[in-house]
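Note that one protein chain of the assembly has been removed; the remaining protein chains are unaltered in position.
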Amino acid sequence: MSEHVIPKGVYVLIFVTLLILTLLTVEVSFWNLGILNFHMAVLIASTKSMLVILYFMHVRYKGGLTGVFVAAGFIFLGILLTFTLADLMTRGWQYQPDTSAFSMLIPPR
Amino acid sequence: MSNGGSTSQHNGAGENYLTAGYGLKSWLLTTDHKRIAILYLITISIFFALGGLFAVLIRLELLTPAGDLFSSDTYNKLFTMHGLVMIFFFLIPSIPAVVLLGGVDTGWTFYAPYSEAYSNTAVGLTAIGVFITGFSSILTGLNFIVTIHKMRAPGLTWFRLPLFVWAHYATSLIMLLGTPVVAISILLVFLERVFGIGIFDPALGGDPVLFQHLFWFYSHPAVYIMILPSMGVISEIITCFSRKRIFGYSFIAFSSLAIAILGFLVWGHHMFVSSQSIYAGMVFSILTMMVAIPSAVKVFNWTATMYKGTIIYQTPMLYVFGFLGLFTVGGLTGLFLGTLGLDVHVHDTYFVVAHFHYIMVGGAIMGYLGGLHYWWPKITGRMYSEAWAKLSAVIIFIGFNLTFFPQFLVGYLGMPRRYHVYPPEFQIYHVLSTAGASVLAVGYLFPLVYLLWSLAYGEKAGPNPWQAKGLEWTIPSPPPTYNFDVTPVVTEEAYDYESMPREAQFVIEP
Amino acid sequence: MLKDIPFLPQAASAMAGRVDLLYLFLIAVSVFFFVLVATLVFIFAIRYRKREGGADPTPIHGSLGLELLWTIIPFCLSMVMFGWGAVLYFNMFSPPEDAQNIYVVGKQWMWKIQHPEGNREIDELHVPLGASVRLIMTSEDVIHSFYVPAFRMKMDVVPGRYTSTWFKATKIGKYHLFCAEYCGTKHSEMVGSVYVMDPVEYEDWLNRSTTATKSMAEVGGELFTQLGCQTCHFEQSGGRGPSLHNLYDTPVRLMSGETVKADDGYLRQAILDPAGQVVEGYLPIMPTYKTQVDEEDVLKLIAYIKSLALPQKMSAHPAEENQ
Partner (left out) sequence: MSSNHSGVVAHQFDDAVQQRETANLGMWAFLITEVMMFGGLFASYGYYRWKFHDAFVEGSNHLDYLLGATNTGVLICSSFTMALAVQAAQAGKRKSTIVFLLLTMVLGLAFLGIKAVEYTEKYEHHLIPGHGFQVASAHPNLVELFFAFYFTMTGLHALHMIIGLVVLSILVSMAWRNRFSTDYYSPVENAGIYWHFVDIVWIFLFPFLYLIGRS
């Protein structure tokens, strides 16, 4: 089982796309999209890293096992981020007149 | 007692890993994994005794409601050391060394901001220790996972692997995924202390609850690091002494994976009253319930394995019985804690203390002792005294329950953890518990004595005293320096005991 | 003898009985499974022990039916536990509208408690029977945890923010108060007592206890003048800062466009970190009072601002109102 050698053209294509996406993410950050600015930034960064993973890191041409490893990494990263942030973001939902704003405090010492 | 060595090819003349090369240096610099294992065994036994010593001192202090034996600071150091030594001696024995030098008193949970602002002792030093050990446990896990994926013996398909290996695979997964997070949070604590930036310290704008998230993201899965290897051991022993294949192999195998994966989704159950959002609490609670299911599946499959077997009451099997009962109690009380409305009351009381001792002492340590007795002949080539071993297994079981059952009761009554003085009405439970701990201590002393004794005077064990299945039993005891002369080829499933000829079933009489 | 070894702690709140019931349910489930496993192990160990003439071990690979059975039944039971526990938990953290506030400040290693009427206590908490009491808590140093076993109630007290919980005492008596989060040397001595009193007696106690010459709001009002707040905040609008009358519990529009409710947390921040949330239409000129007031002062100021709100919203003696 010899390694798949990827033609140079593919690398060049990915490379150029990555550069374009970098310019795009800078440009987009100056549009006023409200909260969507953040989403756009994440979206573009994810696309870029997906391209790097699939082509530069050859995952597209590797066996399923590598794919599983990569997916596992992202899934557990997702768990860490989602659950930690979910706590913070849902604290204000609680019926309690006095908790919603507290998370914003700087206390005295 | 006749010796299973009659069928052995072991001639005592060949070189084995224990005799190949003498001298301290050859041991300390060894790369032979069996020697490493022996060193590891000795180290963790010493640390266990040390942790036990701290526990005995704790119990003595708690005999009376007043703080008469130690000052509060001493007591705080005691339980911190006890927790740290006991928790991390399972993982890697080098953390305690660092800790013992420093003298930490934050509790093993290192809660910020307490651990930063007020604990004037060696948190920084501990942090570095955790970092280093963290890195080595990452490498261990990495090594193990890759080995299993890529370097199994020919014919050893996934479903022919001993369940012990599955359990270790799951454990490694946890180490790989969890350790980096705790490492980075410790780094953040370190930066906070050195540069005075408010990452977790509210006085500077930080949030101590974030620290708890990062800490438990690792530390909950870490509790499964402690129990999974023991679960693997149970699968090995129960099949051997039931002379029968395991019931539901694939369910046991996959439940280990399920535990490892789901284990990453429940950390918030340590934070139900931490001012975490109650909605996050609910999600964590429901997931906690789910992570209990694979453990339940395991317990039932082990029980079913005994059905229509040929049960032999050898010491390791007694520990399995103990494990099954005590782990079940510990696990079920874990459900109490995972139940939101109830945990509010019992959180940080002795109910929690009882829960985790049932699982860790009743489960993990029983598994450890069972495994120690099971593989002792393989490791050392000697048999221990069966009668003494049985006696101490029984003593340990009784002492254990006497120590920790009263703690459930006093916990529900409201006795908080980490208290060195307490209201007098709780005394009766503490007296019972201390009495139990003394019995337990005696029970633990016995094996120390008879196992050491067997090294010199025990009967020669032969390669396979239990007529057990598994590759390690096909080679002489103790194993030679190069495990296998030829790479073994595996053609059968694990635990295929029934196909053994009847006369070979068992040589040692129970 | 057995009487000296109680099984359940005293039950002195509306929640206690409900928690105990859940506890008993879990014990029932646990006993069932423990007995099941233990009996099976026991029976198998005896019945299939190795002996002369015993049957050969029978190879059994497993049984899908059984696996499903012992996955699904525990799963369903555990979902019941979850649901039941979640409902209780939700109730535990949802105080009724009419709950009266009591303020708690944790500090190494004591509990400082303030009643809205101005009474202050240390390591003691007096409450009237039958009234819903909401605790609003914060810490001056590290995390503590306010725990009253007889109420089955516990909540961490976190520096840098307010946490809250509530209870309704149902039995007159004296109960333990513990700190349940490890907080340093004297963690085990950070204990106290909760006294549940007959409402009439409680009134009496409020009037009697000498610490309270003035109500919290009154003291807050004095502070308000002392600190010079009134130089900017007038009764009517027109000052450099907005009027604080009728502010409590009403929505406030901020410069950032958000609208937030002027609750305790908001007020606390408005005083300690005014620039964090600037009211629409005003300049961020209010100085921070971080260095001049401590947590207790803040609570007093807030009480004062509350007292400036609509009269029917605030009552000097909420205990009365409840009866």
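To keep things simple, chains are lettered A, B and C as they appear, and every chain counts its residues starting from 1.
In the analysis below, a residue touches a chain if its C-beta (ideal position, glycine included) is under 8 Å from a C-beta of that chain, and two chains touch if they have at least 3 such contacts.
Predicted model, so just to flag it, every value in this text is computed and none were measured.
For the chain that does not appear, the touching partners among the shown chains are A, B, C.
Considering the complete assembly, chain C touches the hidden chain via residues 256, 273, 275-276, 284. Summarising the interface, chain A meets the missing chain with residues 1, 3, 5-6, 8, 11-12, 14-15, 18-19, 22-23, 25-26, 29-33, 37-38, 41-42, 44-45, 48-49, 52-53, 55-58, 62, 65-66, 69-70, 72-74, 76-77, 80-81, 84-85, 88-89, 103-104, 106. Even with one chain removed from view, chain B keeps its contact list with that chain: residues 138, 142-143, 145-146, 149-151, 176-181, 183-185, 187-188, 191, 194-199, 204-207, 210, 213-214, 217.
Please note the rule applied: only the chains that are shown with their structure count from here on.
The set of chain A residues touching two or more other chains comprises 94, 103, 106-107. Within chain C, contacts with two or more other chains are made by residues 93, 159-161, 163. By the touch criterion stated above, chain B contacts chain C in their complex at residues 67, 72-73, 76, 106-107, 109, 111, 113-114, 117-119, 202-203, 207-209, 242-245, 247-251, 272-275, 278, 281-282, 285-286, 289-290, 292-293, 296-297, 299-301, 303-304, 306-313, 321, 324-325, 328-329, 332-333, 335-336, 338-345, 347-349, 409, 412-414, 416-423, 428-429, 497-499, 502, 506, 510.
Across the interface of their complex, chain B is touched by residues 4-9, 18-19, 22-23, 26, 29-30, 33-34, 37-38, 40-41, 44-45, 48-50, 54-63, 66-67, 70-71, 74-75, 78-79, 81-82, 84-93, 108, 141-143, 145, 147, 149-150, 152-156, 158-161, 163, 176, 178-189 of chain C. Against chain A, the residues of chain B that register as touching in their complex are 149, 177, 181, 202-203, 205, 207, 209-210, 213-214, 217, 264-265, 267-268, 275-280, 283-284.
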